[in-house]
Structure formats: C-alpha cells, structure tokens
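Only a single protein chain was left out; the remaining protein chains are all shown in position.
When the chains are written out, they are named A and B in that same order, and each has its own residue count from 1.
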Amino acid sequence: MRALDLRNVKFSYRGSDVPALDNVSLEVEKGEFVTVLGANGSGKSTICMLANGLIPHAIQGDLEGIVRIFGLDVKEHEIAEFTTKVGMVFQEPESQLFCMSVEEEVAFGPENLAVPRDEIRERVEWALELVGMKGYNDRSPFSLSGGEKQRVAIAAALSMRPEMLVLDEPAYALDPIGRIGLYSVLKDLKEKHGMTVLLAERDAEEAAAFSDRLVLMKGGRIIESGPPRLMLRDPEDLRAIGVNPPQVAEVASLLNTRLMISRFSFLNVDEAEKAIVDEVLALKPGGRQ
Amino acid sequence: MTGFVDLYTEADTFLHRMDPRVKIAAVLLLSILAFLLSSLYYLLVLLAFIFLLTYLAKATMSRTMFALKFVLRLMVLIIVLWPLFDPSGTPVLASLGPVKITVPAIVRGLTSAVRVGCLATVWYILMFTTSQRDLVRALVKLGLRFDFGLTLAISLRFFPTFISTIDSITDAQRARGMELGRGRLFKRSKNYVSVLVPAIVSALRTADTLALALQSRAYGARSDRTFLTEIKMRGTDYAALSVVLGLLVVPLVAKYFFSVPL
Partner (left out) sequence: MIPSAPSSMTREKIVSIRGLKFTYEGGVEAIRDVNLDIRYGEYIAIVGGNGSGKTTLAKNMNGLLRPTGGSVAVMDKPTSEQKVAALAKIVGYAFQNPDHQLFCSSVEEEVRFGPTNLGYPDEAIRDKVEKAIEAMNLGQFRKLPPLTLRLGERRRVSIASVIAMDPQVLILDEPTTGLDAGESAELMHRLKRLNDEGKTIILITHDMKLVAEHAKRVVVMARGKVLLDTDARGAFSDLEILRQSSLEPPAVTQLAHRLSAYDIPRDIVSPEELVFHLMRAGGDIR
C-alpha cells in the first residue's frame, strides 16, 4: 500500500479558472523521502494540501482524478481519518502554533485523539527529543525563534504518530541557524526513523542532498521525477522550472563539461571536496598529493 | 512581551497554588461583598484585607501600583468630582453658587473610590496568580463549552502577536510619511485605514492558516477528548472556598437580618 497515490489529478481552487494541478500522477512509497521542487504557483503546495486530506475537505475547489492516502480514497472518507495518519507542517511558524506553551501545543493532537494521559506525556517527550527541543515544555511561543517554532510544529505533528509527514516550505521564513536546525531534524527523521516525508521546496540547496526522490513541477504539472543524482545532473532542468540548482551540482556539471566526462555528481560539499581533491587536483603535473 | 493582558507572574504562594475555580469564585464573592458594604470604614477594612492578599501573592507594591495606574487615576477623579456634583447633606464645608461641598458627599465619594479600588485589586490578584491557561481551563471545567474555551485561549495567545503586527504596520506606514492623528478629518481617517486594513487582512490570513492547522491536528475528530493536565480541588481549596463564602455570608446576614450598619 502506497503512502500517497495521485492519479490524473486535476484541481482548481474555488473561484479560479486556472487549474492549480493539471493531470498530475504521483506515488509516494512508505519510507520514501520525496521533495517536490517548483517555483511559486507551480502546484507544490496544492500537492501538500491533497496529501493530508485538507483538499477537498477543508479547502474548496474542483477535484478530479483519484487521490488515495494509505489506500483510502480521499473523497470517500472523513478528514479525521487522514489527519490521524498524516502530519502537516505549514510555512508560517507563527500561525500554526496556537497554544500558550510548547507542551500544550505538542499535546494538542494526541489530546484530540483521546490518547490516554500517560501516553500523551510519553509522546510529548519523545517528539520534543526528536526535534532537539527537550526541556522546552513550558516555553511560550513568543519566546521562541522562527526555527524553534517550526521544530515545535514538527513535534506537534509527530506526537500524533503519523505514518507520513508533509511539510510545505517549512524553511520559508527562517534565518540560517533556523534552516540548519530544521533540515538536520528532517535528515534525522529520514535516516534514523525511516519516516515517510513529503516536502515542498522553492529552493534545492538543502533537501535535495538527502531526498530519495525529487519531483520537478511547473505550471501545475510534474515535469520529471527521479533520484537526486539524476535530476541534478543537468542544472538546466532545474532552472527550466524556476528553481536554482544547488551550487555543488552546478560545479559538478561544469566540471563534467570542461573535462568532457560525465561521471561527476555532487550532492553536498563533502562529496564535492573528496572528488575534487582525489580526482581533479591530484593530477596536476607536479601537483600536491 | 506577552502583552498587558497577561499579568501572570510565577511564584510559589498558596494563592498561586489554589484551584483556579476557587479563585474565580473568591473574586466574584469579594466583588459582591464590595458592593454589599456601604460603610466607608468597612470598605477600608476590605481594602486592607485585599492588600494583605497581594502581599501574600508576592506582588510588589510598585508592580501593583503600575498595573493599576488607570484605576488610581479613576479613584482620584471620583474623589474630586463626587462632592462637586452631590450637594446633599450637612455639614457644608464650602459653597459657590449651586455647588456645595458637604462632608457626607466627600464620604460618599471616598466610599465609591475605595469600592473601585477593592474591585480592581482583587481582579488584579486573580490575573497575577493565575495563568491564562489555568483560567481558561477553569472556565471550561465550570461548564464553558470546550470550543469556546479554545477560542478564548487562542484569542489570548494571539493578542500580543496582533499588537506587534499593528506596531509593525504603523512603522511601515510612518516610513511612507503617514502621521497618525494629524491632518484634516478625511486624511486622518485614511491614515487609520492604512493601519486597519493591513491589520485585518493579516488577522484573516492567520485565521485561515490556523483553521487548517487545527484540522490537521485532528481537532474535532472525536467527541471525547483527553486533557493532559487536570485541575483538582484539594482540601486546602475547599477550606479557602468556605472561608470566602463565610466572608460574604456573615456580613450579608449581619446587614440584612441584624441591621448592622455595614
């Protein structure tokens, strides 16, 4: 059973004639970390809203095609059945935290699910630990930085023990420290916990490196999809959908062109450094090594 | 930072530990008592008692006075204006035309002012010793529907954020040469619109995301619901409640059944 199954989905927001999604088919397997890349208006947020049932239940519009979340058809089940399986983190740190303390916020989800009190307490501690916010229980939202707020939002989704986590541009408003903290949490979720994650991004710099798959979107359609190394091989592919390619990927591509080879592919600075030192610089006539 | 609505200060006093429902009841009962008493002397006794409570709540005098500064001004206003508008009674201290300053009027003015002081201070103690979270939970336990309680809690949580947004909007418009409170009527209202419209739009946008966030956390998914922390009445709470009831009942009976001049 797939985590998410979209088949020939077409969706227009109410009041809009332009479809936000136009004949989109997408599968997300359990345990996969999928990053959807696209410019503003490409449809990536719409996919996030579909992935947890908010479309069509909480957001009005015309939905055609099949949307199945963990096997359940989104049109045939109540939203509650999806919100228990799929956790959601929105762009704006401020407006998705509505409780007066971190603890209350993280407990809110399980409380709504009538989870027994002791278990709620355990889940709150577990979720806060996972996002690196252990001990922040009594802090109020005002006292948190943007990055901390987003991590609390992730914890608040995780405490519901979802089977899939959906994040819509979570690093939108964050400063560098906040971004680093956020992506490190996502990386942990993938590598240490095997969480199924659907991430929508406008920028490819961070998550591309550790995603299982990149999905490139433009104008409400999926242009291509595949593993990061394949998708980042030609930076033009990303520029064509209005997304800046990661700098190291550009370095790889330029080196490939200049050296007339095709084997270089860098997903992060470490890989780039190693390959360059071992293969490019080592061979300088009389060079260091 | 948390806005003037949240006067709560953490401390370890018996008032802080008291069940919030008892505190709400106490404040209501003491407020009724303040209206019940009409003698200046007994009202001053009540005020002294209430100040004793602020001392026990570890609220420093300077903080209390700061928080109550509007009330203080109001009290002064009452004391000064009352005799000017109430010419009845004797002895008369001074007179100028229709205005007669009489001793009973001065006493009545003082009585009203002290009553206002009692009311304000006792509610201040409630806000000082009870977090917003506990207040809302108490109201829900007393019968307020959970979604009303949640709405109240969310409003309280977003109030300071909203104030800060308005500050930011005002700054942004000031940087465009807008000066609030200046200019002829039409211009002045347009200036206020320049702050109001973005403020309302911002509030609506927040509400939108908030609604989606609530749904995504399964709010309303089930008819039953667990609460992580509970408030329970303990022995000390029952004792406090009886004391406060006594404080109200005894004077009530004394005044209306035994005609004691309270």
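Everything below uses one rule, namely that a residue touches a chain if its C-beta (ideal position, glycine included) is under 8 Å from a C-beta of that chain, and two chains touch if they have at least 3 such contacts.
These numbers come from a predicted model, not from an experiment.
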Completion exercise
Missing chain -> touching shown chains A, B
Handout entry: Sole contact to the chain not displayed, among B:Gly97, B:Gly143 or B:Gly177
Key = B:Gly177
Problem - Residue of A:Asp5, A:Glu32, A:Glu205 or A:Asp237 touching the missing chain in the full complex - result: A:Glu205
Problem - Touching residue (missing chain; options A:Glu81, A:Glu163, A:Asp234 or A:Glu250) - result: A:Glu250
Problem - Sole contact to the chain not displayed, among A:Ala58, A:Ala173 or A:Leu230 - result: A:Ala173
Fill in the blank from the handout: Note that chain A touches the chain not displayed via residues 39-41, 145-146, 172-173, 175-180, 202-203, 205, 239, 242-244, 246-248, 250-251, 254-255, 258-261, 268-269, 272-273, 276-277, 279-285, 287-288
Problem - Where the unshown chain meets chain B, residue by residue - result: 1, 165, 168-169, 171-179, 193-194, 196-198, 201-202, 205
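The rule is short, and it goes like this: only the chains that are shown with their structure count from here on.
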Exercise for the section: Give, as an integer number of Å, the spacing between the C-alpha centres of chain B and chain A. Expected result: 45
Problem - Of all residues in chain A, those that touch chain B in their complex - result: 52, 54, 57-59, 79-80, 83-84, 86-88, 90, 92, 94-96, 98-101, 103-104, 107-117, 120-121, 124, 140-143, 156-157, 160
Completion exercise
Within the complex, chain A is touched by chain B residues 1-2, 131-133, 153-154, 156-158, 160-161, 205-206, 209-222, 224-228
